[in-house]
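On to chain A.
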Amino acid sequence: MQWAFNIVAVLTLLSAAAALSLRNLVHCALCLAGALGGLAVLFLQLNAQFVGLAQILVYVGAVAILVVFAILLTRGADFSKQPALSPSWVVGAGVAVLVLGSLVAAIRTMTATGVLPSAPPLVAVRDIGARLMAEYVLPLEVVGLLLTVALIGGVVIALQEKRR
Partner candidate 1 sequence: MATTIDQVFVNLKLWAVGLFPAAWQPLVSALLSIIAIIGVFATLFAITTILERKGLGRIQNRYGPNRVGPCGILQPMADGIKAIIKEDVVPRSADKLVHFLAPVVLVAPVFLVYSVLPVGRNMTPLDLDAGVLFFFAIGATTELAVFMAGWASHNKYSLLGAMRAIAQMISYEVPLLLSTVPVIMAVGSLSTVRIVAAQTGYVGWLPRWFVFTPWGLAGFILFVIAATAESNRSPFDLPEGESEIIAGYFIEYSGFKFALFFLGEYLGLFAVSGLAITLFLGGWSAPLSFLTWIPSWVWFFAKLLAMIGAFIWVRGTVPRLRMDQLMNFAWKFMLPMALINILAVAVWRYLPAGFWRWPACAGVVWLPYLALGRGLAGSKRVTKRVYRYAA
Partner candidate 2 sequence: MLGEGILKGMVETARNFFGSYRSRERLVTVQYPEERLPMKENARNFPFLVYDGVDAEKGLRCVACKICEKECPPQCIYIILERDEKGKPQKHPKVFDIDLSVCMSCQICVEVCPFDAIKMDTEFELSCADRFGGLLVHKPQLAKSNEYYHQLHPADAEEVDARLAAEKAKAEAKAKAAVAPSTAKPPSVPRPTPAK
């Protein structure tokens, strides 16, 4: 299935590049959704069903829509006449280099590098669920609490605007 991987990888990279370079913000957002979807397909190819599907459900289904809404509600879809690089590109590049550096450092210190398992382990969704509910139940609850707080915060903001 090497060719399938190649096609998906090229498409993902292309749409990621387009998301960075296109002028129309809505096009950028759509390309971003395409790149995220491509990533999900790569996960699925690696037999990581849960991660791949969650990626589609969360990123393509929700985050991309959120981005699109944010663009439409704030700036409209106007074709801005700005230069392709924003004035603060130096800062952005610095952040990117930092992230890349930390990632590379993390990967280099990882013990498992270079040791490919003969076949990717097939993790059943059931096992993930069991782990989340037993071993990692505290982080899960904390994340749940955080999201609830965010939800309530959103409701509070919306209510205040309504009352005025």
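Inclusion criterion for the candidates: all candidates are chains of the complex that A comes from, given by their letters.
In this section, a residue touches a chain if its C-beta (ideal position, glycine included) is under 8 Å from a C-beta of that chain, and two chains touch if they have at least 3 such contacts; residues count from 1.
Computed from a prediction, not measured in an experiment: that's the story for all the values here.
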Worksheet, complete the sentence: The one of 1 or 2 that touches chain A in this complex is candidate 1
Worksheet, complete the sentence: Within their complex, chain A touches candidate 1 through residues 26-27, 30, 33, 37, 40, 49-50, 53-54, 56-57, 60-62, 64-65, 68-69, 72, 77, 124-126
